[in-house]
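Note that one protein chain of the assembly has been removed; the remaining protein chains are unaltered in position.
Naming follows writing order (A and B), and every chain is counted from residue 1.
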Amino acid sequence: MNRNKREELLRDLTPEIEKTSKSWYLVFAGLLVVFIIGIYGLIQQVDKGHIVTGMRDNVVWGVYIVNFIFFMGLSYAGALVSGTLHLFKTSWRAPVIRLAELITVISLAIGPFFIFFCVGRLERIPYILAFPRIQSPIVWDVIAILTDVFGAAIFLYVSFIEDFAILRDSENLQTAPWKKKMFRILSLGYTGTPKQKKILTFSRNVMAAMIIAIAIIVYSVLAWIFGVTLQPGWHSTIFGPYFVIAAVFSGVGLLIILMAIFRKIYSLEKYITKKHFVNLGIVLFVIAAFFGYFTFSDYLTKWYGSVKMDKILIDKLFTEFRTYFIFANYIGILTPIIIIAIPRLRTIRNITIAAVIALVALWVNRYIIIVPTLETPFLPIQDTRHDWLFYSPTWVEWSLTAAGVAVFGMLFMIISKLAPIVSISELEEAEEKNDV
Amino acid sequence: MRNVSVKQILLIVLALTATVSHPSLCATADPGKINPYMLFSYLKNTESHQVLQARMTNITQTGEVPLPGLAISFYNQDIMLGKAFTDAAGNAACIISDTVTLFKSEDGSWPFTAVFDGDSLTEPTYGELSIYDVDIEMKLSEEEGERIVTLTASVPAADGPSPVTGEEIGVYVPRMFSLLPVSVGLLDETGTFRAKFPADIPGDSLGNLTVVGRFNDHYFYGNVEKREEIGWGTMAEKAPRIYRSLWSTLAPKWMVVSLAIMLLGVWGHYTLVIINLIRIKRESRKGEKQD
Partner (left out) sequence: MEKEAKDSSSRRKFIRKFGLGLGSVAVAGSAAVAAGTSGSDGSGEKVTLLSADGQLVEVDRASIRVARKETREQIKKSHLGIPGRKFVMVIDLAKCKNARKCVDACQEGHMLPRDHEWIKIQLLQDSELTARYWFPKPCYHCDSPLCVSVCPVGATYKREDGIVLVDNKRCIGCKFCMTACPYSARVFNWKDPEVDMPKDHVYDPELNVPPVEGTVGKCVFCADRLRINELPRCVRACPMGVIYFGDVNEDAVTNGVETLRFSSLMVERHGYRHMEELGTMPTVYYLPPVDRMYPVEIGFEDLDESISDRYKPQGSKKSAKPKK
């Protein structure tokens, strides 16, 4: 093992673990405030009931469910991106794989909370485990998400072991004793003997394969929550794969954005280079194309047949929700495709902008899948109070949405202080290969 | 069902034993009391017992609400026949004892009255009926494969019964909420009404049903009926008790099996990985010892 190389890597990647800047605290405090506002909103909702949300008898699911699907989708970054990159031994994966895995675990931890917010009686959530009916897609979902969270956590941990060992062994590391102790315990006494290495590689491969399989199941099950109902716009056989593709789309988008952020603030320009952005950009391009294809296919069949309910829904999407529709399904899909298709436009900045647009568009896409369908039930909405007809989210819903994003940021920031955000062992391995 | 009815009665009595005298308890918007509506009816049942029934309801804007627990007194002119409390459905009834000799007014009818004296919540009210006595005979027979119900009605008199002619009478089958009319028609000059009984009326699990011959809410006779149970119905099918379906308690088998396989597969692999992690730990200890 090249000692100098490792020293250099440690020098570049560990300063964030050793010391914490003032701006870090500032940003963290800001996010904390957002989080606290969200908690206040939640208290309001629990106290006064769901009347404080914009949801009513027709649109019973709103922004909460949109966020739920959205966050669950983000977890795909790790599942498919890091899982596939690992299994196929993609050469450029080293600096991004850790980020992707972190996204998975953190978004998986946040996503389900939005389901809890949407549930009328929070204190009865344990009933799902106490009295499960396995015919219900929600129970499938609970089982699948629990399985996924465990799997993603194990996968993340397994990939961390080598790094913990490196950090444990590095004498120059200036950090709190409790962190060193943590590294020692978590490294499981790994010293890199051939046998240990063999076992670890095997474990990582098994988990990578598992995580891909489970991720597909989780998101399909999520899609089936909508697919199994008879509602126009939801009752679609394509929904399983469509949602999986959408999830990867958002996962890759978020990965690119986080790469750009950490590259800048943690000065990782040397490791995360344009090559990574372009490569992930190409992944985004391919996924965007698939996503566009699924979207088109779904709406084309609905529009062409002009079944009464489908027609009403499509009409609604092209009138009342036109702006959303155009943004989500034209701009959101075409922007990444165009930016990456034209080599001259492939700059880090452009690719990041494309990723941001893709991510926001995907959120809007989820919104126009959920809300317009609920606003077009089979029997026309009648004989109900007028201001109960349409949905528009209230501050409570927005505050909790913002809180979800804030928690995502906070968790990322905390973890980046405990362990390197870029895998040292992976980089080492990659560079060794390059040397050969 | 008997148990149920006893319980209902007990409860009503409980409600009554409570002493109520609170002016603010009135439920209606009007400061006054509930203004009850009484439906008073007479029934001569299949055992020729005479029963007086009073149904007490509160007719609100939204419909009829039964008034339980009200004391109703029944009279024949000045003779007190009995007193009863209304049940959950607002019904009170009184069987006229065989020992009572009923007073007959000049035209030969019995005058009956039901009186509610009112209480702290409810205004008093009363109902009146005048009923002529009549007897029904019902004969169930099968002629040339057809089921026939023969009803004859006669008025008892000192010089022997005389047939009732030209009045409407019917054949009914009791159903859960009401009597289902099977055939309704007029009595002929001999006081007879013959009706075919259809073969496709559902009975119980043995195919039994009750046939009722009845003057229904007759303006002279009130309700007078004869009942008889006979195996003229179709047999009720028993529905299977346990379902495995999407909506039942038990899930379809394929669902249970595939879920089990998937969960075992995935969690099995997790266990495998965790065991391997423990092996790494053990390897390191071994290494230390060798050193």
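In this section, a contact is a pair of C-beta atoms (placed from the backbone, for glycine too) under 8 Å apart; a residue touches a chain by one contact, two chains touch by 3 or more.
Remember, it's a predicted structure, so these values are computed and weren't measured experimentally.
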item: Candidates B:Met38, B:Ala93, B:Val164 or B:Leu187 - the one touching the absent chain; value: B:Ala93
item: Omitted-chain contact residue, chosen from A:Gln135, A:Thr295, A:Asn365 or A:Ser399; value: A:Gln135
item: Residue of A:Asp12, A:Asp169, A:Asp298 or A:Glu320 in touch with the missing chain, whole complex considered; value: A:Glu320
item: Where the unshown chain meets chain A, residue by residue; value: 48-51, 55-58, 60-61, 115, 118-121, 124-125, 127-128, 130-133, 135-139, 142, 225, 228-231, 234, 320, 374, 377-390, 392
item: Hidden partner interface residues of chain B, rising order; value: 1-20, 22, 25-27, 34, 51, 53, 58, 60-69, 82, 84-85, 87-89, 91-95, 121-122, 173, 175-181, 200-202, 204-205, 236, 239, 241, 245-249
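Keep this in mind: only the chains that are shown with their structure count from here on.
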item: Inter-centroid spacing, chain B versus chain A (mean Cα positions, whole Å); value: 60
item: Residue numbers on chain B that touch chain A, as the complex places them; value: 246-247, 249, 251-252, 255-256, 259, 262-263, 266-267, 269-270, 272-274, 276-277, 279-281, 283-285, 287-288
item: Residue ranges of chain A touching chain B (in the complex, touch as defined); value: 133-135, 140, 143, 147, 150-151, 154, 158, 161, 188-191, 193, 195-196, 199-200, 202-203, 206-207, 210, 213-214, 217
